[in-house]
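Note that one protein chain of the assembly has been removed; the remaining protein chains are unaltered in position.
Lettered A, B and C in written order, each chain numbered from 1.
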Amino acid sequence: MSYEVKLNDRLARVEVLNQDGDKLLVSVDGIEYDLDFVKIGKGSYSVLHKNRSYNVELIPRNGVKKYQVHTLKNSFEVEIIDSEAKYLASRKKEHEADDEAIICSPIPGKVVSLLVSEGEVVEAGQSLVIISAMKMESEFKAPKKGKVISVKVTEGQTVESRQELVLLEYS
Amino acid sequence: MSYEVKLNDRLARVEVLNQDGDKLLVSVDGIEYDLDFVKIGKGSYSVLHKNRSYNVELIPRNGVKKYQVHTLKNSFEVEIIDSEAKYLASRKKEHEADDEAIICSPIPGKVVSLLVSEGEVVEAGQSLVIISAMKMESEFKAPKKGKVISVKVTEGQTVESRQELVLLEYS
Amino acid sequence: MIRKVLVANRGEIAVRIVRSCREMDILTVAVYSDADRKALHVLYADEAFHIGPSPSVDSYLNIDNIMRAARLSGADAIHPGYGFLSENPEFPSRCQKEGIIFIGPPPTAISTMGDKITARRTMINAGVPVVPGAEGKITSEAEAFEVINQIGLPVMIKASAGGGGKGMRLVSKEGEIKSALRSASSEARTAFGDDSVFIEKYIESPHHIEFQILADSHGNVIQLFERECSIQRRHQKIIEETPSPFLSSERRIQMGEAAVAAARAVDYQGAGTVEFIVDKDQNYYFLEMNTRLQVEHPITERVVGVDLVKEQINIANGNALQLKQEDLKQHGHAIECRVYAEDPANNFMPAPGLVTHIDIPYGVGVRVDGSIYEGFEIPLYYDPLIAKLIVWGKDRQDALERSRRALREFKIAGVKNNLLFLERILLSEGFAGGDYTTHYIEENRDFLMQEDRCEDHCEDIVIITAFMEYLQKVKKASPKEMTAIKNNWKDYSRVRSVLKL
Partner (left out) sequence: MIRKVLVANRGEIAVRIVRSCREMDILTVAVYSDADRKALHVLYADEAFHIGPSPSVDSYLNIDNIMRAARLSGADAIHPGYGFLSENPEFPSRCQKEGIIFIGPPPTAISTMGDKITARRTMINAGVPVVPGAEGKITSEAEAFEVINQIGLPVMIKASAGGGGKGMRLVSKEGEIKSALRSASSEARTAFGDDSVFIEKYIESPHHIEFQILADSHGNVIQLFERECSIQRRHQKIIEETPSPFLSSERRIQMGEAAVAAARAVDYQGAGTVEFIVDKDQNYYFLEMNTRLQVEHPITERVVGVDLVKEQINIANGNALQLKQEDLKQHGHAIECRVYAEDPANNFMPAPGLVTHIDIPYGVGVRVDGSIYEGFEIPLYYDPLIAKLIVWGKDRQDALERSRRALREFKIAGVKNNLLFLERILLSEGFAGGDYTTHYIEENRDFLMQEDRCEDHCEDIVIITAFMEYLQKVKKASPKEMTAIKNNWKDYSRVRSVLKL
């Protein structure tokens, strides 16, 4: 059985061909890898491929399917695409043309100013909310012209990363 | 309900009197402690007592009852004495007068020489086994005069820490 | 003799100060806000006192609360660190009143240097060069021409009430003066309701170079050479080095003497830093004096061979400096990289959050000062500086190669950080050649924002490893965990187009 794995923007097809102790035979996009594959700790692996040594550290992000991955020289975002992820991706695609948008905070912080209220019509680029984090203030703007459907936060409130701030309906 | 806790050679009686969030009231051998008690990570705690700051790290040893404990300046062995441990202790006491003894290796290593065989009578202080670890050889000797009931290892064999080497019957 | 020090700060500098105190057998008292109960300085100090809610203004900037902690703890001295109250003259005044030693300069030195105009005048009187310009507001076009004739083009016309780049005009040619004056004035009026402007020499290709000062209470003042601080993003230093690859030996000596003169002019005591702006011809001008320890002080510690915190404490104890100017030398080269919880790709936006994993570099020539640990939640209330990597090498090339090695070994997960960005800077030609100004990051944005390509088959190896870990976890997952995964899925089915800005 083969799976799809996403590394940054690349989608790769992976299949385990054989596993015998530390010896692992896998194919990635048709290339076969004969590996000495050893777990050395929680989320930490030593992989030898043709005597090249890779020390790979996996830090899980939200469950078991997304990882931040470090090698000595690089860092990556990796996601395992299983049937559930595929379903979600298709749902997301379906909704992509939606004329609604939720403005989320990309960072945790504190709402220092709310510049719009429900029902207000905003122009593209108009500032909606100002979030302060670590001595720096960031303005969040409307990507397109639209109407404010709802405001999900209040001034002074602390928000998490990805928390919803404002819901817009584009016009 | 109070428990007994062993720290190195000391046996202390501990009772939780009250716990409210990070505030913890406990007594140890009758002395009451009013603590700001916060878990900061796996087995790692920050304890403030009268503004004195203690950073306590617990490393479990064999399950949940024995810990190696580090503070900034000291290290301890701590054991929680629950009913099970009490039972074991009493069993052990019962057997203390036993005329049998298992000689165990305190370290992992390799058996380089077996100096006795089954049925042999040995004097107190007579060498039984030589274990080699990390470029150093250690001799293991009979604590009292006795007879070798059984030899549990063979020459060249690798042994774990606490693995049984020789069973003696004292005479 | 100081026996117990309250550290009125947090983060890496608080931990760093506690380390030196501990080496001197001095007890330490940490203070903390609500957000910092689990911060490393609280865990590491001998005592810890809560001083208020998370916002700095209610805790680390609250003099009353800090003085209360000092009294309760019986501390006989306070170290302010950098930032927060370290340059507030009221703080040492209060310490004086309450009979607690302030480990820093006297209040007058702080207030003189804290006021731009007073500082400028004091420096002129002390013979320290300042940026050429008019002393006050320009009241007429004629005066503007006169000033510009005097200081020479290019100049900067700046709104007196200005800030944030508004009401500012760069003038390079004589023909531009009139229109620039008018537009700056008018923009200033609109923006600040005040159309007055002043004129300053525009420093091209500027370098920020600062000199470390130590002054005791016996009149001894020494300088411990310079730090080159021109690698900046958002006007904040992120990489510093010493010696400066730009400065000539003669200029180094002159500037060192100027720095000593600056410190003497305000009867300075303690550790301080005199900042200069230096143009492409190595003309140098006093910019300001930081009357406290700097973030980047460790590179000076490394090449000169001192512990500046210990020197501060010795000075506060009334001891005379043991270091003599003539014995001081720069040995080798040191580079500091500041590690921030921020997203370089997103205009260096700060990124607080939970640190899930750290690998710290070790070995020859490597020092790390930090304040985070695995499981620590970096609070959103304070500066995003989380660690400093200080690397020494026998010369600049050696320090550079070692810094690259150490940065590669340095990994932080859970929060966005600038480790890769720092590595890109160290790999860039301009930095490697020692040829950079304060504009370096903006001028080289494209190169610096690129990602390193992965060599050989390493992408595939990463894919395989993540996949094997996934397979193992799925096999192991208990029914309970599977349910959790399913519920999570349900939540997702209400997905909408979610924008991240």
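Worth a mention:
FYI, a contact is a pair of C-beta atoms (placed from the backbone, for glycine too) under 8 Å apart; a residue touches a chain by one contact, two chains touch by 3 or more.
Here the structure is a predicted model, which is why all the values come from computation and not from measurement.
Interchain touches from the omitted chain, evaluated on the whole complex, reach A, B, C.
Only one of the listed residues, C:V147, C:V366 or C:I441, touches the absent chain: C:V366.
Within the complete assembly, residues 22, 36, 38, 40-42, 44, 46, 48, 51-53, 55, 72 of chain A touch the chain that is not shown. Although one chain is hidden here, its contacts on chain C can still be listed: residues 15-16, 19-20, 22-25, 298, 301, 305-307, 310, 331-332, 360, 362-370, 394, 398, 401-402, 404-405. Listed here are the chain B residues that touch the chain not shown: 3, 5, 7, 10, 12, 14, 16, 24, 26, 28-29, 31, 33, 35, 37, 43, 45, 47, 49, 52, 54, 56-59, 63-65, 67-76, 78, 80, 84, 87-88, 91-92, 95-96, 98, 100-104, 106-110, 133-136, 138, 140-141, 143, 158, 161-162.
Keep this in mind: only the chains that are shown with their structure count from here on.
With centres defined by CA atoms alone, the chain at the far end from chain C is B.
Once the centre of each chain is set as its mean CA position, chain B and chain C turn out to be 49 Å apart.
If you average the CA atoms of chain A and of chain C, the two centres end up 31 Å from each other.
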